[in-house]
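Omission of a single protein chain aside, the complex is shown with its protein chains in their original locations.
Our next item is subunit A:
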Amino acid sequence: MFPHRHLLGIEGLSPADITTLLDLAETYATANRGSTAPEPVLKGLTQINMFFEASTRTQASFELAGKRLGADVMNMAMQASSLSKGETLIDTALTLNAMHPDLIVVRHPQSGAVNLLASKVNCAVLNAGDGRHEHPTQALLDALTIRRRKGRLHRLTVAICGDIAHSRVARSNMILLGLMENRVRLVGPKTLMPSGLDQMVAETTDDMREGLKDADVVMMLRLQRERMDGGFIPSEREYYHRFGLDAEKLAYARPDAIVMHPGPMNRGVEIDGLLADDINHSVIQEQVEMGVAVRMAAMDLLARTLREARDA
């Protein structure tokens, strides 16, 4: 049903895989809103969250997802531990592997690091973000949110706006939305637009008006603080003026357009504070909610693969 050992990226998934995952996540989303607890399908399994890069939201989401399904969850803050002692990523992976976990959730500041780790362990690995490469559960939760709000996940026009160059969220979303046959536009200053991406997706532009025209979905990206001063953009205020989402720019999009943001938001930098809270457009809280459901579904499916492999 879900023929994968790991969830390392959206790349490698088929449209059928994505639909399977979203359908299951939908049932978990319903269960999470209701009073009945879901089946503890991860009971007896150990989940380790290894975050080599600071994260509150994603880590909490994975932790909650695991606990709701009955897993034993352990958090390891990796910045503080072995890396400072000079241990290599592979040694850390082997050490952990020897403790026989069933699911490892990894975030790492370098692209490809999670793939490397996954090649050295026997359990299922979920990528919670690697460098500028992929952040698959974010793209899946975005897809689920879009599908719920728009009633479909195809033939939509999606504008992804902001710091595309440094964003793994943009990459995973671009691949997923392209795979499901949507029209993807990338909008941002040329300094934050990697060369070559325009050959992967249909359109890139540095004009919000052009980029947002008739968009069904406007996806804003977080601008990292360290990129704000002079290096990539002249200043925070000029960025907000040209690329920050406010009611005026949103008016270029379709009247029923939804506004998304992976969080945490810089209000007044990439998005207007009032707009972020506008329940007629903003689905930012629903994204967070779907995050738990999607992660429950992903771990459920990988655990099934894992059990099948062990029974065989």
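As a working rule, a residue touches a chain if its C-beta (ideal position, glycine included) is under 8 Å from a C-beta of that chain, and two chains touch if they have at least 3 such contacts; residues count from 1.
Following the convention adopted for this analysis, contacts and distances are computed from a predicted model.
Colleague: Absent chain per UniProt: "Amidohydrolase family protein", "Coenzyme PQQ synthesis protein D (PqqD)", "Segregation and condensation protein A" or "ATPase"?
Modeller: From the choices "Amidohydrolase family protein", "Coenzyme PQQ synthesis protein D (PqqD)", "Segregation and condensation protein A" or "ATPase", the unshown chain carries the UniProt name "Amidohydrolase family protein".
Colleague: With the full complex in mind, choose from A:His6, A:Arg171 or A:His281 the residue touching the hidden chain.
Modeller: Of the listed residues, the one touching the omitted chain is A:Arg171.
Colleague: Can you say which of A:Gly151, A:Gly196 or A:Pro255 touches the chain missing from this structure?
Modeller: Of all options in A:Gly151, A:Gly196 or A:Pro255, contact with the hidden chain holds for A:Gly196.
Colleague: Across the whole complex, list the residues on subunit A that are touched by the chain not included here.
Modeller: That gives, for subunit A, the contact residues 11, 88-90, 108, 110-113, 115-116, 130-134, 168, 171, 194-197, 199-200.
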